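Have a look at the structure that comes next, please.
All protein chains of the complex are present and in place, except for one that has been dropped.
Now for chain A:
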Amino acid sequence: METLTKTVGAELKMTQTMTGAEAVIQSLLAEDVDTVFGYPGGAIMPIYDALFDYQHFINHVLVRHEQGATHAAQGFARVSGKVGVCFATSGPGATNLITGLADAMIDSNPLVCITGQVASHLLGTDAFQETDVLGVSMAVTKWNCQVTKAEDIPGAIAKAFYIARSGRPGPVLIDITKDAQFGQLEFNYEPCGIIRSYVPKQKLDIEKAREAAELINNAKKPFLLVGQGVILSQAEQVVLNLVEKADIPFAWTLMGLSAMPTDHELNMGMLGMHGNYAPNIKTNECDVLIAVGMRFDDRVTGDVSKYARQAKVIHIEIDPAEIDKIIPADVPLLADAKEAVSILSELVLPNKHADWVDSFREMAAIEEEKIITKDLFPQKEGMTMGEVVRNVSQKLDGDGVLVTDVGQHQMAASRYFQFKRTRSNVTSGGLGTMGFALPAALGAKLGCPERDVVAVIGDGGFQMTLQELATIYQTKAAVKILVLNNNFLGMVRQWQQLFFDKRYSFTEMVNPDFVKVSEAYGIPALKVEGRENLDEGLKTMLETEGPFLLEVMVEKEDNVFPMVPTGASVSDIRLE
């Protein structure tokens, strides 16, 4: 065992001379970082060398591909509310971060990525493993910077953390040249709390809040949309206060999943393309639409020209650029969701909308009959994704964390997993990145070790980042991996069936033996082929200590319904 020779954070004397590399580690400690996902290489070796002395303070997780580091950091951030941290080397190490940065950017995940860079005198010379990382990452980061002097490191890191987590969170990247890592500085850490060009939160306009309350008080058919902003601003309880007081039915976006209990009586389910029937239809019937911390993604709105035209729109949003971007707001409330909704819930009057709420239930009954019953209690031989997901969900009793990849299984899981606790859903929403789930689940498990974490992944997406099985094995993180195998790129096949005349162009896959793959990585695994073995299989997966992979063979050509076809109105949601 290493002896604890290093002093950390508060114990550190006022200033101390150290290398830039060590200052990176000390700065992270000053930001309370205890977990880093990374991968070493030439240009970041000084930082890794410094890290070697701090292993007792920082758990560095050696991923097997830098993309895995970003998704793991995202999973970690999403469940814990903390900033996820990644290390990567220059050139290919840094470019491998790009997909994860883009994913974190569009889904507002706070990340700080630190990349090594060639020595500053080599910049611009096409040196070995030199890439213009600032240029390449610019479009997919909230902010980035390059540091070429050791003394600038603490300041840059302080700024990075502040930017990543404040306002609308997002990923930031700091590129540190090798000479800056080797250089000496007098270390002194000042956290950043203000940047003069940056206003993370606006002051709530109380007049506007009154206008919004007035609209809600006069509404006959109010409808509230819960986006991820509710989770990010910890507004879950105040939103419940508001909807309960004024009797407002609500629905969540894919990213808003788990903010409230699934079984709350006013929870009408999921919005959007594969969301529930009632909330999509009712969007075009409500008279006041209250959107909280969401950005009207096209997967939610369908054809915007036919979206909620009849409704007055109240848009509660922290990011000014989102106001009027897609759907014009009659009353924009530019503020932190928690602050705005707290005030709103005080301003609104208690109310009842029994008929309106009931009308959602009527639509839900139609969906129940036409779709849900068939998904959950299928009469056919092949297993559905829905029944598998619902079974796991029941076994976890709503307490687990659901991590999903991208495709049909993602939609099935989002529809049928039942939540009781916030921050229990981790998925790639805005970017739809296949390969997200496995590393994200690892990160999620490390972000909340006491909770069960189940990753629901398709046979296609699993093969995009399955190298992280090695990381899971090495860290012994008890991630439960549920591969729903239809031997197809199912979601694409569904579109081919519905919109391309069943021309299944390159979507069928001949897959490897996933059980053997998993076992080769040291992770016990099991394959379930018949419904009669499902329950036992899931039990084994959950009860086995440590990580486990369960492959479930599901119906090859099932489709996810309901569906709002691309470009159609939410009113034209199809039940078959």
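One rule holds for everything that comes next: a residue touches a chain if its C-beta (ideal position, glycine included) is under 8 Å from a C-beta of that chain, and two chains touch if they have at least 3 such contacts; residues count from 1.
Here, contacts and distances are computed from a predicted model.
> Looking only at the UniProt record of the hidden chain, which name from "Cytochrome bc1 complex Rieske iron-sulfur subunit", "2-oxoisovalerate dehydrogenase subunit alpha", "Acetolactate synthase small subunit" or "Amino acid/amide ABC transporter ATP-binding protein 1, HAAT family" is the right one?
Matching the unshown chain against "Cytochrome bc1 complex Rieske iron-sulfur subunit", "2-oxoisovalerate dehydrogenase subunit alpha", "Acetolactate synthase small subunit" or "Amino acid/amide ABC transporter ATP-binding protein 1, HAAT family" yields "Acetolactate synthase small subunit".
> Which residue from A:319, A:368, A:519 or A:572 sits in contact with the chain not drawn here?
Reading the full complex, the residue touching the unseen chain is A:319.
> Who touches the missing chain here, A:28, A:163, A:426 or A:441?
The missing chain is touched by A:163.
> Using the touch definition from the top, which of A:42, A:81, A:155 or A:200 touches the missing chain?
Candidates A:42, A:81, A:155 or A:200; residue touching the omitted chain: A:200.
> Could I get the residues of chain A that touch the absent chain, sorted low to high?
On the chain A side, contact with the omitted chain comes from 134-135, 138-139, 142-146, 163, 166-167, 193-203, 319-321, 323-325.
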